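Pasting in a structure now, in structure tokens, and then I'll have a few things to ask.
With one protein chain held back, the other chains of the complex are shown just where they sit.
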Amino acid sequence: MIYNLGKKLLSALTVTLITSSFAHASPEDNSLVIAWGSTGPIEHVDNYVNTNRTGIWFSRMVWDQLIYREPKTFEYKPLLAKSWKALSDTVWQFELRQGVKFHNGEAFDADDVVYTLNWISNPKNGVKVQRNVNWIKEARKVGPYTVDVEMKRPFPQAFEFLSGPITIYPNEYYAKVGPDGMHKAPVGTGPMKVVSIKTAEEYVFEKNKGYTWGSPKGEAQVDKMVVREIADVQTQIAELLAGGIDITADISADHVTQIGGVSGFTALQAGTMRTGYIGFDAAGRGNHEPVTKLKVRQAMAHAIDRKSLVKNLIRGDAGVIHTPCFPTQFGCDVNAAVKYEFDQGKAKKLLAEAGYPNGFDIDFYTFRPADWAEAVMGDLAKVGIKAKLTKMPYFALRDKQRKEGTTPMFLMDWGSYSMNDMSAITSHFFKKGPDDFALDDDVANWLEAGDTNSDASVRKANYAKAIKKITGQVYWLPMFNHVRNYGYRKELKFIPYQDEIPRFWQYGWK
Amino acid sequence: MTTIPSLIRSQQTAEEILEPTPMMKLRRRVFKNHSFLIGALTLIFIITIAVLAPFIAPHDPYDQDLSRRLINPFWHDKKTADLYVFGTDKVGRDYLSRVIYGAQISLLIGFLTVLISGVIGTALGVIAGYFGGRVDMVVNFIINTRLAMPVFLVAMAAVVAFGASIHVVIMVLGLFLWDRFAVVMRSITMQARDLDYVSAARAIGCSTPYIIIREIFPNVLSSLTVVATVEMANAILLEAALSFLGFGVQAPTPSWGLMLNEGREYMFFSPWLLALPGTGLFLLVLAINLFGDGLRDVTLERER
Partner (left out) sequence: MIVYTIKRIFVAFLILLVVSGLTFSLSHLSADPALTIAGEQASDEDIEAVRKLYGFDKPVVEQYFNWLSSALQGDLGKSYHYKAPVVEMISGRIGTTMTLGFLAILFALVVSIPLGTIAAMRPNSIIDRFALLLAVFGQALPTFWFALMMIILFGVWLRWLPISGNTSWAHFVMPTIALGYYATPALMRLTRAGMIEVLSSDYIRTAKAKGLLPVSVLFKHALRNAIIPVVALAAVWFGFMLGGSIVIETIFNLKGIGWLSYDALLRSDLPVVQAIVLIFASFYVILTLFADLLNAYLDPRISVR
């Protein structure tokens, strides 16, 4: 082992030293260099082995889904499936598109769909995010381009998954190489082909010239693309200003003003459906007495100036959110929510009524930029509540919550896996799972009813009840939707989307 | 990270540690014999600022107001000069006041870290030196084990494990930076053990703790102070680096390292947010180093 390590070490050393030239892309050769880092390195590019969040931009470039979700209107449109119809409560039939080819030349047909769906739905194959696939019972080939998909139960959110995390793999290739082979040399039908992958460093793509069958995703706009993993935002900005990269998506709202002011660069902000909230340990999991009292939570809701926070720190087209979900999501009825206006006088009164006229001390947790939390703490201090901030890495914080539950108050957020359905956020947090700090039976039951009924109006009615109770009890104080900030070279043609999914292949030069 | 390489340290004896290092001889040549004076004056100046912070600072360092965030300092914006000399930070706190209070935090971390590490190191060193033999061997092993641990990495891991806060940072650094104390105390105790008055004390039946506290300690106090300055500079730089990576002191504490971390966001467009706490850190560490060098001179001369 030592010998091997030494040999590898030596070769690594020489390779690093010999490889040279740092020519960066320029519009002339129609190539593009993108810096990416906010979600961290993709641990494994196989879409079913990673957590989806890290691999999402990659998977959209290389693979296609059966269904396309229009990013602006959230309508479902044909992608690899030409059309579909419901055969029963639990069976959908898909007509597939013909003439589509995978990057390795393999033709796309019903076998690929059947193979992929059956492979991922088999728990033995260990798809990482089981909730994405565990609703599939079976896929059956009906004709060369016709597939029936049977669900285990009526599953209203099925299309969100079929248009999102479920991408179609080439059956022959995947059967041969498996997940690790897919990681080394990914093959899909998508608009870009993989040239090379260096985990956690860079991914090189070229245009899929055969992507001309009228996909609603559109053809790639550049011939060559390099996506570099740069974790540090300041390093990204330095590279952007120095011409090493063409676009970054990880900057702050202040950077937008600053970079936008530099000639040759443009910066913009675009709202996303990622919803920020302050969670309270209303159920008393961590034994912090004040937050278990409704009046205290209401007082805090009144004490925090969310408008000022949004206007000064988040900016862009972000807005204050009053629902424990994002308003475009199915079921997320804004009118059902109890709203709390900024009123510190009222907050003080409520605190006094709750028995804390002089406020109290509380631990406050976040994994996001400290200035957001600091703004909240400043407001709370003015009504006498002294919050002590602990900023932790995401996983460490989530672990603390699940294992110990000792987080009386936390500023966090949720991206709903980019799914436009309330079940992806509210049901995750309020169905008495490990992340639930309300532990409210009513809410859990309503959400369960909303999640499993196939009648849209029944779903909506149940979800509305849940929203009303969650906001009325201030289990969460919904804060604002997050904004994604982009800085890029002026000549770049760039389109942002609300669902937080970057679609790099659509970026091109003017 | 910004420590004297542990490898060198492990090989060192107390004489070598107390002997001026190449770095110190060098500093001395630069500042001639003024090093002690310059260092002491700067240090007194910074300590005064830290102690008098509530009276000097024009604003409450925690008082924030989003509507007045990121005001430029006086050399960019004459209008606000009287109110916010160094401008404000990203949640609208007065930057000058934060820089002033930052001295408190750095000094506090430096002092408390040295206090903890000093107690641990001294205890181990004295025990090893006084008893010798197997005890000495065990202590030596502990020292070597400590030296083998990569301080910065393990400190980061500890912060992840126990949560980041000023207490955790002080505890972790205190538990790490004691090796030099131990080495020095061990060797000095060994020498002192055989001195006449210690033998005399033992002969008249004084207890071991009594001998250590009453007879040995007064003799080594100056050496301890010298080691303390070195470790203090070390601790301050380590805290800054930890906070800079987000593994240190928590917001809104006005730690210089944390301010560097926050100001970094503006490094290309408002570089003073980086430059001001950076300068504070630089001056403090320089002052402590110079003071330590000077003190060592005085100490060595007196002992000779």
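Every chain is named by a letter (A and B) in the order it is written, and numbering of its residues begins at 1.
Here, a contact is a pair of C-beta atoms (placed from the backbone, for glycine too) under 8 Å apart; a residue touches a chain by one contact, two chains touch by 3 or more.
The shown structure was predicted, so the numbers you read here are calculated from the model rather than taken from an experiment.
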item: Touching residue (missing chain; options B:A123, B:L147, B:M171 or B:A201); value: B:L147
item: Candidates A:T51, A:S308, A:T328 or A:S454 - the one touching the absent chain; value: A:T51
item: Selected from B:F86, B:W178, B:F244 or B:W272 as touching the chain missing from the view; value: B:F244
item: Residues of subunit A in contact with the chain not shown; value: 1-2, 4-5, 8-9, 11-13, 15-17, 19-22, 40-41, 43-44, 49, 51-53, 128-132, 199-202, 228-232, 234-235, 238-239, 241-244, 393-396, 398-399, 402-403, 417, 433-434
item: Hidden partner chain, residues of subunit B it touches; value: 1-3, 5-8, 10-11, 21-23, 25-27, 29-31, 141, 144-145, 147-154, 156-158, 160-162, 233, 237, 240-241, 244-245, 247, 260, 264, 267-268, 271, 274, 278, 281-283, 285-286, 289
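The working rule: only the chains that are shown with their structure count from here on.
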item: Centroid spacing, where centroids are CA-atom means, of subunit A and subunit B in whole angstrom; value: 43
item: Subunit A-facing residues of subunit B, complex; value: 62-67, 69-70, 90-91, 160, 163-165, 246, 250-252, 262, 264-269
item: Residue numbers on subunit A that touch subunit B, as the complex places them; value: 233-234, 237-238, 241, 252, 254-255, 258, 308-309, 311-313, 370-371, 373-375, 377-378, 381, 388-393, 396, 400
